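Only one protein chain is missing from this complex, and each of the others stays in its spot.
Moving on to subunit A:
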Amino acid sequence: MKNYFRVAWRNLTRSRFFAALNIAGLAFGMAVSMFLFCWVLDEYSFDKFHKKGKDIYLLAVNADWGGVRTLTTTPVVLGDDLRHTFPEVTANVQVRESYDNLLYRTGTNKIKGKHVIYATGNLFTEFDFPLVSGDKNTVLSQPNAIVISEAVAGRYFAKEDPIGKMITLEDGRSLQITGVAKDAPTNSSIRFDYVLPMALTIQADPWLLKPGSYSINNYMVLKPGADAAQLTAKMQQYYRGKNKDNTNQLWLQPFEDTYLYGKYDNGKVSGGRIEYVRLFLITALIVLAIACINFMNLSTAQASRRAREVGVRKSMGATRISLILQFTGEAILMCVIAALSAAVVVWLLMPVFNNFTGKHITFTLPVTGQYLLLLLLVIVVTGLLAGSYPAFVLSRFLPVKVLKGDVSTGGGATLFRKNLVVLQFVLSFIFIVSSLVIYNQMQYIYHRNIGVARENILYVPLEENFLGKQKVIEQSLAQLPQVQSFTYSSFLPITIGGTSADLSWEGKPEKLVLGTAPLQVGYDYLTTMGMSMKEGRFFSKDFPTDSNTYVINETAARIMNMTNPIGRKISFWNGEGKIIGVVKDFHFSSMHENIKPLVMMLTPVNSFLMVRLAKGDVTTQVASIEKIFDMMNPGYPVEYHFMDEAFDNMYQSETMLRKLAQVFAVVAVLISCLGLFGLSVFTAEQRKKEIGIRKVLGASVMSVTTLLSREFLLLVLLGILLAAPVSWYLMNTWLSGFAYHTDLSVWIFIAAGVVAVLIAMATVSYQSVKAALANPVHSLKAE
């Protein structure tokens, strides 16, 4: 055993170049795949830290509103009712996420609190969100109680114990801090800095108690081991029994699944983040596979150097098993070295990775816990995978042949090696094409005229108390030279959420349920957003009756079959009214979706104040505007955003995918080239004598170089040929997820092919030229 390790080690140090190449390739691949595995592990760990987690279910309702939609926010009363009717349900935790900020003061501090949730008190008893101080059974029992996170406590109440302190909200109410909760782990889907009692939000918004208000999360805690499917059926029966006309359907989704499986189609789970998790997992395995292939390639290529050793050992009584063990052991030794280097790389670069993916993965050295397990798994799997093939090939050598001087690895092994190179380039090419296509599509999205001039638009979400200050603020804004215009709107024009089935017009087919996007806008909306009219006019202060007229988009006109829509009557949220104009279609959701019909109505003040700034440097213009915004809630931090950033956020996952595809294209190509380079070095070495003889016979450097490079280039070309249809299929599928997308042009494939060939050529030719330039005298004398 010691003997084996000694030989392994000496082999490593003797052929330093190959060993370094081999280990570097493997370490590189391992590091990249370890990052991905860490990400995947983190995703899988979401919400798994609750002791009762397996028995907690999220109540969901499938509602048929012209197409089944799954709602995971459900009525307060429904949750209460089910909790009291079914003994299997031991508790119902209700959570309402608040999108409003909590404006409050403590002493002289004015604070804008974010991450506010309303919850029933059992949030702290049923889930595992431990309290640092306060009694978990009673913290939220008073309607004026508030629990703050440890982070908030540290930031604003560092000097004294916050428990029992009163905080005063901007609207005059005051709350008493009854508990400090440990910060929710980063892998929790329920996150908070402020937890207020559910009763408080119900007090403020009594409509929450209506049976039709789907606005909170009902987490049903079942008896340990209760059968959720059976219970669902019983609940459904009960639910239908209360109202015969009700076509909605109840179901329970396991709480631990909600994070990864958050996309629903037709009332069933159809994916969600799990799609990315799978994609990452596959990518990790592919990268690891490419690295393994490299390892196998380089090891078998070196085989002839080891062949004599095998022959000698066999003639001295070594069994095949002992040789296989020896070579596998060597592979594992290499893997261990590679894995340790990879671990160091991962440790060093984890902050960068976290920054890039928005994760909070902590990876420490020495590696512990699940990551150690992961590391060991990677070592064993790659060691066995990458080591077994060379081991079997090497141990198969017949001593007689080898000792007679015949060390060719045999046609089979060479063919196998060639196949591996082809496979590597298939995978690399797919990565290259993917990154090009994704890049192309992103360029397309960013440069397509979406019908909204999204640059230089600043927007502010408004609080309820804005109305009182509206006049002053409007006047001040109008005085600023850099403000070109401003308006109000219920949604950003690029992300109009919500659909309504309320649109009707004369001649509408009776059965038709049409999802229409409702948009409430202020005057000047058209100019501020840089939109243009197809026909008719926009809302104007010159026409006082505009408040019950409508402006529709082209798509709406087309769907309603109106060739001459101006003056036609439709009825929508403001009752029956005339169409006064048709706005040109613009993209008001992501390019994944087709443009839907849209109806605009005039509502002077709304959720967002939007300001168009003059062209030029935005940052200098903002200072004076900030002062005006400060008037809204004096003393509190001013919050404003830019619309082009909001647009970017819409394509966050695509942008991440683009970056990832680029990174992996580079990684795959690099590792593959490392392998190709090693092989070319080896071939040049092996054919040294042949090259020497050819040169003595008068071959030129050029002809020798071509001779050596041609074979590899053929392999790369074959790889490209095989990969083209696969990557075409993959990218076609991806692009078809966009309603608006670029075409998959032949040029992308040609470009990717040229890139792959050029890189491969550069890799191989260096060695070929070197071999071709060598003085034949040396190579021939060496024999």
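What we mean here is this: a residue touches a chain if its C-beta (ideal position, glycine included) is under 8 Å from a C-beta of that chain, and two chains touch if they have at least 3 such contacts; residues count from 1.
Note that contacts and distances are computed from a predicted model.
K.L.:
Which of "ABC-type lipoprotein export system ATPase subunit", "Oligopeptide transport ATP-binding protein OppF", "Acyl carrier protein" or "Glutamyl-tRNA reductase" is the UniProt protein name of the chain not shown?
P.N.:
"ABC-type lipoprotein export system ATPase subunit"
K.L.:
Looking at the whole complex, which of A:Asn11, A:Thr178 or A:Asn354 touches the chain that is not displayed?
P.N.:
In the full complex, the listed residue that touches the missing chain is A:Asn11.
K.L.:
Thinking of the whole complex, not just what is shown, which of A:His50, A:Arg96, A:Arg313 or A:His741 touches the missing chain?
P.N.:
A:Arg313
K.L.:
Of A:Ser174, A:Gln230, A:Ser322 or A:Asn548, which sits in contact with the chain we cannot see?
P.N.:
The single option touching the absent chain is A:Ser322.
K.L.:
Using the document's definition of touch, tell me which of A:Ile282, A:Val400, A:Leu714 or A:Ala739 contacts the absent chain.
P.N.:
Looking across A:Ile282, A:Val400, A:Leu714 or A:Ala739, the contact with the absent chain belongs to A:Val400.
K.L.:
Extract the touching residues of subunit A with respect to the undisplayed chain.
P.N.:
3, 6-7, 10-11, 14, 308-309, 311-320, 322, 398-400, 403-404
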